[in-house]
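Right, chain A next:
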Amino acid sequence: MTGSSTPVLELRDVSKSFGPVVALRAGSLRVEAGSIHALVGENGAGKSTLVKVVAGVHRRDGGDFLLGGDSVDFGSTSDSKDAGVAVIYQEPTLFPDLSVMENIFMGRQIVGRGRRIDRAAMYAEAEGLFGRLGVDLDPRRPARGLSIADQQIIEIAKAISLDARLLIMDEPTAALSGVEVERLFAVARSLRDEGRALVFISHRFDEVFDLCDTITVMRDGSYVATHRTEDTSSPAIVAEMVGREVADLFPKTPAEIGEPVLEVEGLQSRGVFHDVSFTVRRGEIVGLAGLVGAGRSEIARAVFGVDGYDAGRVRLNGREIRRRSPRAAIDAGMAFVPEDRRAQGLVTEASVARNVASVIRGGLARAGLLTTGAENRAAGPWAGRLEVKTNALDMSARTMSGGNQQKVVIAKWLATEPDLLIIDEPTRGIDVGTKSEVHRLLSELAGQGMAILMISSELPEVLGMADRVLVVCEGRITADLPRADATPEAVMHAATRQLEVAG
Partner candidate 1 sequence: MTPHAGIRHPDGTEASTSEVLLVEPSTLSPARRMATTVLRSRELSIFLVLVAVTVVATLKNESFLFSADGWRNFWVNPSLLLLLAVGQAVVVITRNVDLSVGSVMALTAYLTGRLFIDQPGLPIVAVFAICILAGAVLGLVNGMLVAYFNVPSLVITLGTLYIYRGIVLSWAGSDRINAGDLPSDFLALGNKAILTIPVLTIIAMAVLAAVGYYLYTARGGREFYAIGSDPDAAVLYGLNVRRRVLAAFVLSGALAGLVGVLYTARYGTVSSGVGSGIELQAVAAVVVGGVAIFGGSGTVWGAAIGAFLLVTINRALPSLGIEDFWQRAVVGVLILGAIVLDRLLANRQARKLAEAREMTT
Partner candidate 2 sequence: GSEDSGSDSGGESDGGGDVSLTMLPKNLGNPYFDTSTTGAEAAAEEVGATIEQVGPETGDDPAGQVPFINTVAQQGEDGLIVSANDPEAICDAIGEARDAGVKVVTFDSDTNPECRDLFINQATSEGIAAKQLELISEQIGGAGEIAILSAAANATNQNAWIEMMEAELESNPDYADIELVDTVYGDDQDQKSFDQTEALLQNHPDLKGIISPTTVGIAAAARYLSESEAKGKVMLTGLGTPNQMRPFVEDGTVEAFALWNPADLGSLAVYATAALVNGDITGEEGDTFEAGELGEFEVGPDGVVLLGEPFTFNADNIADFDF
């Protein structure tokens, strides 16, 4: 980065607190035109907060905020838009009732004669955007019912259509598959070549090093260091992020495999998945791989009884499980850590104790009476075992960072001492430190004889953790690979098999 030219974006010692919570104490960032700048840091490091300050969602408490050299102070996101800043937020924010097209253009619709909005023009442009991203979404379809992946793609289309001089992407790839990530990167590079500035936040180092030319590290809400990509390496970055050396990311310790725990036969749900059959054995970690939108979550949800299914049967320890009843699944010994922890995993407004005890509280009642004391006594040890960071059990989980929340979710399910743990995207949006803890925990549990079904969009994670990899493609299981044969090539081949047949 040539210090001479004025940077597009410059932040110096920006701070932001939410009441007593200091989210950002001294955030600094300097982004040059024509560069892609990575922002990395553990969960809760303050990345998203920093982004939201730039976007005008939050007003900074202190520090300097310069855009194109002159100091600015955004009161709302419309200010930042007008200043040419486009942001992809960490959580997709769409209007479910409106069409995909309206979601992209809301607030800045193309208007024709008499300020009437010009739908035709916008449909055309939306289709153009999707063409450019290489996805095939109907702009007229309502946003309701889209998978996280599809929602993320709309966010991206929205952002690039803004044609901004500064594009900030907060973990855009968290829900995306390899193909889509590649397309996104292609677009990102082309934008950079146009001379725009991009900020890219991700917990996946392969992506960071693949895409970005500069990396800024944050820790505990403060700026740590900035490096040119070629001058550094991921272990170095990781060390700076955590401030300590991190153990091997995928410490899978082989456990001896026992008798089948979960047996799924001919599971089918119209429009989502078809004759899905597989088993998971005691002590075994089965990875469910596939492109996003392949239907893995749907399969998991059906097995656990959150969704219904049209045909097939699910058996746990030989006993058939009533369909469409999570309660039945839980009582039979299943646990399910869902994909979206804020919406599905936690009651974020409720206390840590309530959340951790929420599944087992039925057993905590004495003489039919359930007391907060009983809940705390039951929840404390599990929260402790997962090293949840909170200073009291009656804190709400709302303001915790992603990783910490994930720990609460896992604690809540381990408290049920299940025979089978289904875990969907165990480390989506979780920092390396917590990530390795989670992986260590999983293999430890497997070692103790728990059967684990793990869904992940991160191939390295699947290959690293799983004893067996099932590949899902368009709602069908297209491969069942033992750990030995599970090479990236094999998995990707199976994950795209039918597509090739089709194409």
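Just so it is clear, a residue touches a chain if its C-beta (ideal position, glycine included) is under 8 Å from a C-beta of that chain, and two chains touch if they have at least 3 such contacts; residues count from 1.
With respect to how the candidates were assembled, all candidates are chains of the complex that A comes from, given by their letters.
Bear in mind that the values here come from a model prediction, so they are computed numbers and not experimental data.
S.K.: In the complex, chain A is touched by which of the candidates 1 or 2?
M.R.: 1
S.K.: Taking the complex as given, what residues does chain A use to touch candidate 1?
M.R.: Those in contact with candidate 1 are residues 55-57, 76-81, 89, 93-98, 102, 105-111, 115-117, 120, 125, 127-129, 131-141, 145-147, 150, 160-163, 177, 179-180, 183, 186-187, 190, 270-272, 274, 291-294, 474-476, 499, 502-503.
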